[in-house]
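Encoded as structure tokens, the structure appears first; notes follow it.
Just one protein chain is left out here, and the rest sit where they should.
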Amino acid sequence: MRQVYRCPLRWADMDALGHVNNVRYVDYLQEARVDLLRLHGRSALGEELAEGIVVVQHDIEFLAPLAYRIEPVTIETWVTEIRAATFTLAYEIFDEDGGGRRVYSRATTRLSPFVFAAERPRRLTADEKELLGRFLEEETADD
Amino acid sequence: MRQVYRCPLRWADMDALGHVNNVRYVDYLQEARVDLLRLHGRSALGEELAEGIVVVQHDIEFLAPLAYRIEPVTIETWVTEIRAATFTLAYEIFDEDGGGRRVYSRATTRLSPFVFAAERPRRLTADEKELLGRFLEEETADD
Amino acid sequence: MRQVYRCPLRWADMDALGHVNNVRYVDYLQEARVDLLRLHGRSALGEELAEGIVVVQHDIEFLAPLAYRIEPVTIETWVTEIRAATFTLAYEIFDEDGGGRRVYSRATTRLSPFVFAAERPRRLTADEKELLGRFLEEETADD
Partner (left out) sequence: MRQVYRCPLRWADMDALGHVNNVRYVDYLQEARVDLLRLHGRSALGEELAEGIVVVQHDIEFLAPLAYRIEPVTIETWVTEIRAATFTLAYEIFDEDGGGRRVYSRATTRLSPFVFAAERPRRLTADEKELLGRFLEEETADD
């Protein structure tokens, strides 16, 4: 299952070159991530997983320039790996374009649950693993 | 040779969790990159390389949380690869910490010179390769 | 007539104190302004008024703290003054709250059309005045 998030752009996301600045894509990924974790994590798990995570690694490919427009861009988010104390999200930022997709970016983020009071990572609970498992998609060999 | 950039933080770089937000690190990398390309590229190469590049890929590892403070954080930037139409920068964000370094992030960015008027990438010129070559550092096996 | 804009918040708009930072309100006003000028100015007036304006003055009152949530906040925007070379927008940022409004901010922005190529302000055209006139609302004495 993939979470679909319709991400609104802001005019100020454009840089002096007239395109959405690369840093703003990372903002969009954050919004998609918060949307997935807050919306789905809220009732079952409280706000713990939504609020108490840290980013361990981003890998972000930029495939096409994105121009500002009023319509939101679409972001699909899903899970590619669940381990003891980390999990990995994958994202695709795109527009539907006739029969296909115009893909602006593909990215992954490795995350870790984190206890801010103690400033240390922690293991995923069984409930959290079950929640994330609903979004799990094995990566195919040709990916 | 590594370019050393002293990157000022802004109070607003902190997020609701009280640390510098992961997206702001990507802003810091951009400032370090602009610093390297504008400062060194200006006289010899005009503003072309500084202004006319696009980010092809970011890979960013987050190693330690960074708290807001008045003092800038240090970013070293260097070149790890020069190809026909792309080059790769590596960065380390850190504080000097007694004899060693407290490293907050290690990252790489693959970039391509880009002709914005024509919306297409272009090849690096010989002059640009020479400039980037001054910052070239082979990656060691254990990196 | 007032333009109604549903402004999405971003999680990163919160600052270390856990509320939407005061600077982000100014971003929201910018989005509402771009929405009004682009949407309504496009067909009749080209992109000139939407793109070629500069902010001369902001006056922004903060009336209640705004917490992050998934739902957009509402912004009404209208015109309070049209002069030869400037015009003034007023805004209210609020939530509908039962029978009334919970108002987060009231603000005004004085703007001037600007010729960027020549770096100088210019006068409003008759067409632009007519467009802005549709949003004109006289300020009442007790405002």
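For reference, chains read A, B and C in written order, and residue numbers begin at 1 within each chain.
As a working rule, a contact is a pair of C-beta atoms (placed from the backbone, for glycine too) under 8 Å apart; a residue touches a chain by one contact, two chains touch by 3 or more.
These numbers come from a predicted model, not from an experiment.
Undergrad: Which of the displayed chains are touched by the chain that has been omitted?
TA: The chain that is not shown is in contact with A, B, C.
Undergrad: Out of A:Ala12, A:Ala64, A:Ile82 or A:Val103, which residue would touch the omitted chain in the full complex?
TA: The missing chain is touched by A:Ala12.
Undergrad: Out of B:Asp35, B:Glu92 or B:Glu128, point to the residue that touches the absent chain in the complete complex.
TA: Result: among the candidates, B:Asp35 touches the missing chain.
Undergrad: Provide the residue numbers of chain B that touch the chain removed from this figure.
TA: Chain B touches the chain not shown through residues 8, 10-12, 27, 30-31, 34-35, 38-39, 70.
Undergrad: Residue-wise, where is chain A in contact with the chain that is not depicted?
TA: 11-12, 14-16, 18, 21, 23, 68
Undergrad: Provide the residue numbers of chain C that touch the chain removed from this figure.
TA: Residues 17-18, 21-23, 26-27, 30, 51, 54-62, 65, 116, 119 of chain C touch the chain that is not shown.
Criterion: only the chains that are shown with their structure count from here on.
Undergrad: Would you kindly tell me how far, in whole Å, the mean C-alpha position of chain C lies from that of chain A?
TA: Each chain's C-alpha centroid was found; their separation is 31 Å.
Undergrad: Where the centres are mean C-alpha positions, what is the separation of chain A from chain B, in Å?
TA: 23
Undergrad: Take the average of all CA coordinates in chain B, do the same for chain C, and state the distance between these two points in whole angstrom.
TA: One centre to the other, that is 36 Å.
Undergrad: Name the residues of chain B that each touch 2 or more other chains.
TA: 18, 21, 23, in rising order.
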